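I'd like to ask some things about the structure below.
Only a single protein chain was left out; the remaining protein chains are all shown in position.
Chain naming follows the written order as A and B, and within any one chain the residues start at number 1.
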Amino acid sequence: MIPSIPQSKLFKSSFRLYAFIFFTFLMAPLVVVAVFAFNDSLFPSLPWQGFTWGWFFSDAEPKLGLFHDQQLYKSIGTSFLVASFTTILAVSLAVNNAFLFERKTFPGKNILYMLMLLPLVIPGVILGVSILIMSSTIANYFDEVWAIDIEILRPGLALVVVGQFAFITTICTLIVAARLRNFDLSLEEAALNLGATKLQAIRTITIPYLLPAIVGAAVISFFMSFENFNTTLMLVGSDSPLTITLYDRLREGATPVINAVSLLLMLASILLAFANYFLKGKNSSIK
Amino acid sequence: MKTIGTANARTPIKLGLLLLLCPILLWLFLLVILPQLTMLNISLQERVAPRIYEYGFSNFIAFFTEPLYWNTFLRTAIMSIIATILTLIIAFPISYYIAKMLRGRAKGLLFVLCLIPFWVSELVRTYGWMILLRESGVISTFLQYIGLVDGPIEFLYTDATIMLGLVYSSMLFMVVPLTSTLDSLDDSYIEAGYDLGGNGFSVFWHIVVPHAKPAIVSGCIVVFMLTLGNYLTPILLGGKSSLWFTEQIFTQFITRFNWQQGSAFGVLLLSISSLIVWLGLKLSRQSFSKVMS
């Protein structure tokens, strides 16, 4: 069961075999996506037609490379825009919420905390749909009563940001609050004691302490927004973020350019993951 | 010693609290609660004439009387339960292997390896499975190459494929809590179990499983919730035959433009999801806040 208890060779090697199969299962789809980005074929499937960089750099149809595909380019830009707005909103509110839940006592605090967690239980599709209904209801009302068309309430990027902001805030709040919970309050008191005002103490001591969590939450938030599909699908208008564009292409019949985009996405995500991992490692040493 | 509150500085504290409360209340009300209430409201409206609506339960009655809706719903729930159980069965040995049988670098490395798929978009992961499983895909070609089958085989668009995709995309949410909980089980408990005459099975059943129970429960709840609300995997791997409930919701809203019916489905999905979470928590006597974080 554990190394200190003698086990039969068979037991150990069957575990090892199982782990091997498991990780093959885990990695196979990712590896396949990466490999077929370099297949010199119009379809992401066998037979292997030879190695090419074409799906990245080629500038002519039918093998239009990723870096020359205006539609993909634009959707990556859209995703960046959405992710940036979502992250700024979600992280700001998360810091605010962390201070509220970790520092203040007020009646109904536990209930509010539960409600704050609610977006985690609401499936993404439902969250998207319900925001769509609400905003359309409001927009229709304005349209009928005052004949004002409020563009921002119609499906589009603003609503996508709103929908993602609704559930990403909860995740960011959990990350920031967890770090604030471990903050030694005497540090802030020490700052007051040395002549700082409450705001100075928070700015010079508490915020620097929270910074790894804030950056971590921002990384997670950016990533979740970038890769979100369910909520986005319900709220998207004519400008589609990357995941929506990829999905549409998948349904039309994929070419390896999707593999190329996916490979870049994977590399970026893994880079982010490492950045996040590194940050976590760093702040645990502070403690 | 636990007292930080200041007795004579009432007003500024109240003001500070208010400033912190405002944003979250706005967010919660406008983006979470109000949309759900609007959805509930719409779901209770039935069309009596063009553009004329009245309150009534016809959308919910339609759900129970139309076998397609009802069956899709049941099918989604049952497959989610099966997927949850399968995920647990597959994840447990791996978590145990990582947490208890490995040491040092190998342990950290394998754990990080488990996390990597999570950092890749669900769309990309599912796309990977499509490349592997389609008729002209890697596995089909491989089987033909080694001579096991004569012609190409289509693995996509079956229930088994959907299940595979669901289990795959849920794996992380089971492995991570299980591994960290098993890791926190001190080796000396297992050693004591053996020392007092236990064998592999009894130690596993009486020491390891009870210790891991909170993680099992929270892992199962999260996996079930995510599976039930999944949209991408059933659609892409199951194709036209997927019959997934979220797909029904999408169809009602976007294709048929029947928002009243779609809202009723939304309310139903949300209710069953909340009910299962609540039941899971009640049965295991855990707090919602703890499981979620």
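The definition used in the following text is that a contact is a pair of C-beta atoms (placed from the backbone, for glycine too) under 8 Å apart; a residue touches a chain by one contact, two chains touch by 3 or more.
Quick note on the criterion: contacts and distances are computed from a predicted model.
Undergrad: Can you match the unshown chain of the complex to its UniProt protein name from these: "Deoxyribose-phosphate aldolase", "Spermidine/putrescine import ATP-binding protein PotA 2", "Acyl-CoA dehydrogenase" or "Fe-S cluster assembly protein SufB"?
TA: UniProt protein name of the non-displayed chain: "Spermidine/putrescine import ATP-binding protein PotA 2".
Undergrad: For the full complex, which residue in A:D59, A:D149, A:D184 or A:D248 touches the chain that was left out?
TA: Among A:D59, A:D149, A:D184 or A:D248, only A:D184 touches the chain that is not shown.
Undergrad: Considering the complete complex, identify which of A:P47, A:G77 or A:P208 is in touch with the unshown chain.
TA: Within the whole complex, the residue contacting the unshown chain is A:P208.
Undergrad: In the whole complex, what residues of subunit A lie against the chain that is missing from view?
TA: 184, 186-187, 189-197, 200, 204-205, 208-209, 285-286
One rule holds for everything that comes next: only the chains that are shown with their structure count from here on.
Undergrad: Hey, which residues of subunit B end up touching subunit A in the complex?
TA: Against subunit A, the touching part of subunit B is residues 4, 16-17, 20-21, 23-24, 27-28, 31-36, 38-39, 42, 90, 93-94, 97, 100-101, 103, 110, 112-117, 119-132, 134, 136-138, 141, 168, 171, 187, 190-191, 194, 200, 203-204, 208, 225, 228-229, 231-232, 236, 246, 249-250, 253-254, 259, 262-263, 266, 269-270, 273-274, 277, 288-289, 292-293.
Undergrad: Which residues of subunit A touch subunit B once you look at their complex with the stated criterion?
TA: 1-5, 12, 15, 18-19, 22-23, 25-33, 36, 43-47, 93, 96-97, 99-100, 104, 106, 112-127, 129-134, 137, 162, 165-166, 169, 174, 178, 185, 223, 226-227, 229-230, 233-234, 243, 246-247, 250, 254, 258-259, 262, 265-266, 269-270, 272-273, 277
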